[in-house]
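Only one protein chain is missing from this complex, and each of the others stays in its spot.
Entry: chain A
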Amino acid sequence: MDLDYQSVVAFSKSWGLFYLIALSIGVLVYTFWPKNKKGFDQAKKSILDKDDKPWN
């Protein structure tokens, strides 16, 4: 296959679309996966700790 303008355009117009859709699905699944909720809740509260020392 020649790497000319037309083929680059065809590639980006098809696969570009598919990979962005796949990525969005991946992100949504990760975000709403029930098991992840606990970790997220903990992460958002954890920064409010008054402790200002590294954990060792």
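Simple rule for what comes next: contacts are C-beta pairs under 8 Å (C-beta built on N, C-alpha and C of every residue); 3 or more make two chains touch, one makes a residue touch a chain; residues count from 1.
Here is the rule we use: contacts and distances are computed from a predicted model.
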Task: UniProt protein name of the chain not shown, from "cytochrome-c oxidase", "ABC transporter ATP-binding protein", "N-methylhydantoinase A" or "Peptidase" - done: "cytochrome-c oxidase"
TODO: By the contact definition given up top, give the residues of chain A that touch the hidden chain.
DONE: 9, 13, 20, 23-24, 27-28, 30-32, 39-56
